[in-house]
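Every protein chain of the complex appears in place save one, which is left out.
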């Protein structure tokens, strides 16, 4: 299975084609829109999220809500395109409007302008924007539904907002039952986090955080111990760092594993009635590049949104003079959105891994083959 | 450019084919062996490293030490194959010898046996072993030499061994001049680290660490802001987590970026005589999925070696009974090896990215095109 | 550069995403619609071609008719979707209407039903239909415009309709100036061909043919002599046989080369003022898997349309009984469409080959690098 996306932030919409989905998957279309809603929610979001209320439209690959095995084309139309058509239309528009030359540190603006020979960062930022993740969240929800057909579930939460970190361990079921306000599990910490966000709004500053995603019900042996690029964690790492603003990813104990001795890091194995038993899951469910049957656990760090109302020092590329970076209306903290994108990215990569191992042209075939795996 | 590898730990050797290298690269063959030597060095290594003294042999793609543009085949022969031939030979051998069924936690053993239908973990561990990285280090050195032809340099160091961490910042030149004992920059800390390793040897335990790699001289615009999978950091993340024992990777400030406000994280831009000036490099040289012209900075966490002399609790898959994990002669701490593999992985992925952007069939073409980049 | 397509024949439309086009290509949007018109024209086409008058809409990747370097999303909307919505809508529809179980020999119907677990061939044929090529023709026209920016041109013609074959040789300029009726170069032969088509209409039968495509202005060295999969002819062969109804492809003399001696097949080389001179081009511009600077020449065979009004013997999969194959309104001869799709397929694959060799993020870079090639 492969996925490609297209679309600009203020263009007609965001688009994706998923090639290689099996036939016979009955889609819950409302759940796709619900996922898009989660991506838009969260304390600290800018005004645009309220305008848009994204909805996914399926353009191909599905008939009567069941996949055909043909490429599935998705659209998330930009509701404010009418307002931007004069500036963005492929067919013709006024490119002298809405130019951006006070390039924003932390964004693709400057490197992108050089790379693509542009004098207007608009031509770069429209694509580089995290708006692109809308259609990836929609695609991710489809992949999640495919995984669910095999009994594989995904959940996650926000474990830190700025310096407010939750170090408790939660069960998968607790995460799955999480309520949406900010995506944290602990109400008291969430209140502290909201206060930090408020302080940032006040200061014209921004805030990042850390999110964790877990996968439950995945049998062992997904990924590969035979090739570096086939390792499950290598593939998930690329998917995670492919998310805008991600600056780090770790599996299981992650960086903490580097600090402890081997006897404190590896998950011993015990015989039991139900087969091999682990009392710990410090590996995060991946050993030797393969799932080992335990929960997959990964965490990713999101940097603060690089568009600050306060304005960072920069240069106006049109003049070469010092300037204050452009501050389009933006989010102050989007960690909950990040968390939902992280779930989508994990679901999508996992669906690819699963389809490669199981092959199969129909969901019935995949399900049967999955059931027969050791 | 693509690379594939083959080879088992106690088989005939390790092999790689690099497809898509440009013609006309004059190779320093001695430097390849030197890189293999660095991978084998470091305090805390097991006896095998002394036996082997790896050397790379080029089997194709090079004539009189200059690349032809044809696939470059590499071999790192296993010097102890003669001793293992009776157990490992493809042509015929006694597979009832050297079986391993007391599966080792933290290794591919158990998941691999299930996946590949094996009753002997030997058939899994031989490939899953980090021995595979020998040929990747050789390939990485070739890629490094290609990058050097463009003026792009790579260096790194061990920033932590277990809990002994070096938090100072070093210049690229300091790193490049680093001496080899344990790979740390600070002699006093290295002494502490050696003491920790000694304690582990005593206890039959193992130790991991953290390594940092930097890339200097890379122009802006490598990678992509247009597709998730094209992002430079996403690609490097997969390369890094594809290394055996890597459990986390971060770029620039990495996880620390999640804790600070945007104004403390993003690298402001100033006008200067030489063009755009940054006073900080918290992004680690990557913005919007592209190199921004600053040094690339990434760090990776290595878990402790999962083979402990002390022996972890496990199950003997042959009997289903509790057992102590097999403890083949092994390393206690291999963080310096990890650091050298990390450099190789970064060099290799970067060479791929560079060749994709520049195209080109000869080093002269690449060099000229690189020179002309903005 | 990669291209993926989606869309069903009677669904909302046909869609494509082109990933990896350089920025700065000024598109002639009218020429895209003109290419779509050519695909719909030709003597012997069914009624549907008149209904539709395809037009391409660009959904992303272009601003004010100039490419951005971001993924370019294309749509060719199905004008009769309103009539089919009740049968095809992804959101919900009546799948018991318009079923097809009298599977049509020569189509994907039967193999596709088994593969995708379908009891209604509608769920297969909607995607397998050559309607899919509409969006590939649009994409191909964009690729042709990219190639034109480098001075590379593509033209072709119909060299045979059924048994009416034109064995004369035409210059590239003659082909490029070809008028559209049936796509043949010779009026007298075209009249004979029309008579054959009329006879087929009378008999409820169908007709195929042979089309030739040539590429002029391509410098030498595109493709590769280093890997089988990199060979220019291997890549073009896959692109050509990937077209619905293509049953064969040949380069230069093609199958005739097998009949003659080496001295009659290979293109001797002579010194001249302008460099190396060839007096013949029997190789079709490709030697050793690479363009050699001469015109690329390839021909492809199209089988007759497999939907016959006359009706072929088949089985009704719903009953297992003998039946006459369903005959939806269809074309009798679509060789001119095939020719235009062939040009598009060649343009697209060639653009991929060119971008891989030249790299580059902008058309300016590509043009400059192309100019500097030997």
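Labels for the chains are A, B and C, by order of writing; each one numbers its residues from 1.
By definition in this document, contacts are C-beta pairs under 8 Å (C-beta built on N, C-alpha and C of every residue); 3 or more make two chains touch, one makes a residue touch a chain.
A quick note: this is a predicted structure, and the numbers were derived from the prediction, not measured.
One of C:17, C:35, C:88 or C:243 touches the chain omitted from the figure, and that residue is C:243. When the full complex is taken into account, the listed residue touching the unshown chain is C:128, out of C:35, C:68, C:89 or C:128.
One of A:44, A:183 or A:221 touches the chain omitted from the figure, and that residue is A:221. Residues 4-5, 103, 105-112, 114-115, 117, 124, 127-128, 132, 136, 160, 162-163, 200, 203, 205-210, 220-221, 225-229, 231, 233-243, 246-255, 257-263, 265-271, 276, 283-284, 287-293, 301-306, 308, 310, 312-315, 320-322, 345, 374 are the ones on chain C that touch the missing chain. By the touch criterion stated above, the residues of chain A touching the omitted chain are 19, 69-71, 221, 226-227, 355-361, 368-369, 372. Interface residues of chain B facing the missing partner chain: 2, 4-8, 11-17, 19, 23-24, 29, 58-65, 68-73, 75, 88-95, 115-118, 123, 126-127, 361-362, 364-365.
We take it that only the chains that are shown with their structure count from here on.
Taking each chain's centre as the mean of its C-alpha atoms, chain B lies 45 Å from chain C.
Taking each chain's centre as the average of its CA atoms, chain A and chain B sit 27 Å apart. Each of residues 221, 226-227 in chain B touches at least two other chains.
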